[in-house]
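The complex appears here minus one protein chain, its other protein chains still in place.
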Amino acid sequence: MSGSPLLEFIQQTINGLTLGSIYALIAIGYTMVYGIIGMINFAHGEIYMIGAYVGLLVITVLGLFGVDSISLILLATLAVSILVTGSYGWAVERLAYRPLRGSPRLVPLISAIGVSIFLQNYVQLGQGARDVSMQPVLVGGWRFGPEDGFQVYLSYMQVLIALITVVSMTVLTLFISRSRMGRACRACSQDRAMANLLGIDTDRVIALTFVLGAALAAVAGVLVSMYYGLVNPFIGFIAGLKAFTAAVLGGIGSIPGAMLGGVVLGLAESFASAYLRTEYKDVVAFALLIGVLLVRPSGLLGRPDVEKV
Amino acid sequence: MRRALPEALLAAMLTAVLAVPIFGLRIHVDGIDVSLDRTLTPVVVAVVIVFLLRLFQGPLRAVWTRTRPPAAWRNPLADVLRRTRQQPRYRALLWMLLLIAAVIWPFTASRGAVDVMTLALIYVMLGLGLNIVVGFAGLLVLGYAAFYAVGAYTYALLAQHYGLSFWLSLPVAGVLAALTGFLLGLPVLRLRGDYLAIVTLGFGEITRLLLNNLNVLTGGPDGIGNIPRPTLFGLEFGRRASEGNATFHEFFDIDYSGEHAVIFLYLLGLALVVLILFVINRLQRMPLGRAWEALREDEIACRSLGLNPTVIKLSALTLSAAFAGLAGAFFAARQGYINPESFTFIESAMVLAIVVLGGMGSQLGVMLAAIAITALPELAREFNEYRMLAFGLVMVLMMIWRPQGLVPATRPRLELPERAEPTP
Partner (left out) sequence: MNTFSRNVLGAAVGAVVLVLGGVAHAADTVKIAVAGPTTGPVAQYGDMQMMGAQMAVEQINAKGGVDGKKLEAVIMDDVCEPKQAVAVANQIVNDKIKYVVGHLCSGSTQPASKLYEEEGILMITPAATNPAITQQGYQMVFRTIGTDDQQGPTAGKYIATTIKPKKLAILHDKQQYGEGIAKEVDKTVKAAGIKPVLFEGVSKGQTDFSALITKMKKEGVDFVYYGGYHPELGLLLRQSREQGFDAKYMGPEGVGNKDISAIAGPASEGLLVTLPADFSTDPANANLVKAFKDKGQDPTGPFVMPSYSAVQIIVDAIQGAKTEDPVKLADYIRKHSFQTPIGKVAFKENGDLKEFEFVIFEWHADATKTPVKQ
């Protein structure tokens, strides 16, 4: 069964967009935190991993109670995961980063690396280092194409991922641009000292930023655990690195940049895997990162930074 | 106390939310069956502890401030160091004694301990190397393991294909690693701090992936084995020597003991460390070292003084990479087998942690941190499961409590001795 190149291209695009959505959701967390306190939150990948575990847990519990309805499962899982993961995001900021505010740049970075290692091993102790797997909750999809040739497959889950990603992004963008807290966030990311002087509680804004980032990572985690059905304590590291690449690619500090970066990275990986060799898809991802940084350090959508003396 | 109660309840609830899903309920997969194990006891304990601590936060803190030892008492290390620094001759004597003790020690210690210390010495080398670029020049490099790998693979490949000995390969490894650093630095060093960090991270990962993929060149995931140990003027340290060579024990007419090789490796590592320390010390006192420091403090001021920041950054990175290359070659020689798994991001992160925990820019601190990080887990082998957990925790705690590191850096300087006030 060999197929038309166009259909294959469409399929790879679907693959890439799905992957890219996940990266985008996680990348936003990195970019928001960097935008507001200028720190690379190394532990964000582990937050995503925790979101995936909690998602798996809730689905398992619901399964044991015999709950069948997909929408109920989805809502419950998202709600619980966002709650728990958001709490982790808050706790990490409060305990490991807030005491270090104002320190030289390397200090919170090392703390973040420490948190990342701690969380990874903490989950290992709690859930074991082995893979935990789960049968897919939502199966099936649409097929397009000639009956006896190459058929493009678009699964329901893939559509769901795209949908939820778009909804989450929209909600976040509306929040940032329309709400009062959102305005405070923007003010803090532009000039924190000034915002403080104007009476904005910067501590609370920063905490909110972490929680929002964690919430989106939780969404990504739930989607991943439903889509792939496999989690282990080490998925955070790889996904975190890739999502971080996406954030930088799009322009770190810019939320639309993170979304764009995620999509670009997902597509790049898919196409590299398809048209080159699978071994090199990670190399392509990192090479893309380095290339963009060399040519346009502020990323695709970032504003070039002028360092004032 | 009234105010503390709702806070304490909130903290306890938060602890429960955090701990129950990950710690309390464990997903158990047995083939195709899935079940949930409940281990709620530690969770309950944790919640209760958090609740109590928060509730009695006020009184506990009062007790702490009252019973805390006076400031001067708290760091005997810093006191001794301060006193010795004021007298250069005393300091030189101390270093001499230290060196002699380090040389004699392996002959009295157990083989396992010497082997662990040799591993620690490798991390000392790496830490000192990274210290140049992170500590002195203030550039954040997250892909240091790449240079380490270049050094290791250089020796391994030279030994495998051309039969070059360790002594010949060592400088080549250093030079090749330096070249890698130089080539990386050229396009990359003009980037601002965080971007530089990311690019070096990407470079580190690409290096590891290439090592894993380019099977024909590097052996891929199989790695390269049968890397020979270094020889002492042609004397080998094995039980039987290869063609045309003599063995150490035969030459000196003593019984064969595996300890000879172990001790020799340790002393070799020690020699490399001393060499690196010497080079760095000299450079620190030269204009180059001053330039590194100026760069770290304020790059723009540096430029306005006529110093070329790119050249300075390049020199720091190149030298730093060279030392990593030396460490890599030594590592390959010690282990006899290398594969890409030894050069992951975690390695880079560990070396960075060593530099920061030791005190950026402080060589003594870096050495201490390297030894602590390598040797301590060996002493507590039963707690291996908690080793990495404790490592992460320590990193966070150190940053919160003592970010300047174990031994804060000081510039080389001369202090005039205290003098009584001249009477008018």
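Descriptive notes on the structure:
Letters are used for the chains, namely A and B, taken in the order the chains are written, and counting of residues starts over at 1 for each.
The definition used in the following text is that a residue touches a chain if its C-beta (ideal position, glycine included) is under 8 Å from a C-beta of that chain, and two chains touch if they have at least 3 such contacts.
Since the structure is predicted, the reported quantities are computational estimates derived from the model, not experimental observations.
Contact with the undisplayed chain is limited, among B:58, B:287 or B:336, to B:336.
Among A:162, A:230, A:287 or A:300, only A:230 touches the chain that is left out of the view.
Where chain A meets the omitted chain, the residues involved are 1-3, 8, 11-12, 14-16, 18-19, 129-131, 133, 135-136, 139, 141, 143, 150-151, 153, 155, 224, 228-230, 232, 234-235, 238, 269-271, 273-274, 277-279, 281-282. Summarising the interface, chain B meets the missing chain with residues 29-32, 34, 76-77, 80-81, 84, 94, 98, 101, 109-113, 115-116, 119, 212-213, 215, 220-223, 225-226, 238-239, 258, 261-262, 334-339, 341-342, 364, 367-368, 371, 375-376, 378-379, 381, 384-385.
Note that only the chains that are shown with their structure count from here on.
Mean C-alpha positions place chain A and chain B at a centre distance of 31 Å. On chain B, the positions that touch chain A within their shared complex are 14, 17-18, 21-23, 25-27, 29, 34-36, 134, 140, 187-188, 191-195, 197-199, 201-203, 205-206, 209-210, 213, 300, 345, 349, 352-353, 356-357, 360, 385-386, 388-389, 391-396, 399-400, 403. If you check the complex, the residues on chain A that touch chain B are 34, 38, 40, 50, 53-54, 56-57, 60-61, 63-64, 80, 83-84, 87-88, 90-91, 95-96, 99-100, 103-111, 113-123, 125-128, 130, 132-134, 237, 241, 244-245, 248, 252, 279-280, 282-283, 286-287, 289-290, 293-294, 297, 305, 307, 309.
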